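Before I ask anything, here is the structure I am working with.
Just one protein chain is left out here, and the rest sit where they should.
Coming up: chain A.
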Amino acid sequence: MSISNSTIAASGAPATARRSAKAMSRRRRKLQNALIAYSFIAPNFLGFAVFTLGPIVFAFALAFMHWDGSNAITFAGLDNFWRLFEDKAFIAAFWNTIIYTAVSVPATLACALGLAVLLNQKIFGRDFFRTAMFFPYVASLVAVAVVWNMIFNPEMGPVNMILYTLGLDPKDMPGWAADRHWAMVTVILFGVWKSMGYYMVIYLAGLQGINSELYEAADLDGANSWQKFLYVTVPQLAPTTFFVTVMLTIQSFKVFDQIYMITQGGPGTSTLVLVYHIYNEAFISWDLGYSSMIALVLFFLVLAVTVVQFRRQKED
């Protein structure tokens, strides 16, 4: 637009010259405004481009390379991809990630919803209870994981001691983190305990958005509390539930810290997950190309969930 204006101006009538002077100052103004806007974005964008965008591009390229971090990089083609199918640890990590997600997401969701409904009622000390539920989420993971390990210590921990006083035979007691069959349960219990307060707050916000007339109408129809929960609360919270499910799913695909602190992926490969395998392949084996290929698998898992969310949002 502005370019055509200036070519007309070059042809020379006095009226258009005045107009072109105006157009030029407008153009200059526009450029100046753009420069000001870019100057606002630049400090964040430069850091973001160098330390986030760059590495993201690099990550995709690296998945098709062989590199140990010190010798020359060589092109690997699909080598790293085919290797995934023969790597027993990767297959275990993949399925463990899926299992972790499939169990911890519904469990956290149910606990968060239950807590939110309970703490949405007008009870004395409500704020205190809400804060208490939320605190595990902000507490440092290393500190709470070490207590968790002690509480669930198979020989001396209070949990098994309580089971013992309840009359359970020491032979039948769960070995928790040290037990192949219980390690995943331990890690999941820890995860649910740590994060449910966060999702409870999201649900509390969702509950506040429900029109109270719906409950009054249900009252007139003679619905009891359970029916009101089932036929008013749950359907009204559907968008919140969907959002929470997506967030939780992405979070659990990325699980690492609690596994590192509690089971170190073991016993055997019973709690090995994708991020743990990425970490091992990169920083223990220095197989950087292969670790990036595993990261790509993680990326596509997260992408799939995000695309589903995006589609769903569009439908609404």
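Simple rule for what comes next: a contact is a pair of C-beta atoms (placed from the backbone, for glycine too) under 8 Å apart; a residue touches a chain by one contact, two chains touch by 3 or more; residues count from 1.
Keep in mind that, in the parts below, contacts and distances are computed from a predicted model.
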{"item": "Omitted chain (choose from \"sn-glycerol-3-phosphate transport system permease protein UgpE\", \"TonB-dependent receptor\", \"LrgA family\" or \"Chemotaxis protein CheW\") - UniProt protein name", "value": "\"sn-glycerol-3-phosphate transport system permease protein UgpE\""}
{"item": "Candidate in contact with the missing chain, chosen from A:Leu78, A:Ala110 or A:Ala139", "value": "A:Ala139"}
{"item": "Sites on chain A contacted by the missing partner chain, in the whole complex", "value": "33-34, 36-38, 40-41, 43-48, 50-56, 58-59, 62, 69, 115, 118-119, 121, 123, 129-136, 138-144, 146-148, 150-151, 153, 156-158, 161, 193, 197-198, 201-206, 209, 239-240, 242-244, 246, 250, 253-254, 256-257, 260-261, 275, 278-279, 282-283, 288, 291-292, 295-296, 298-299, 302-303, 306, 313"}
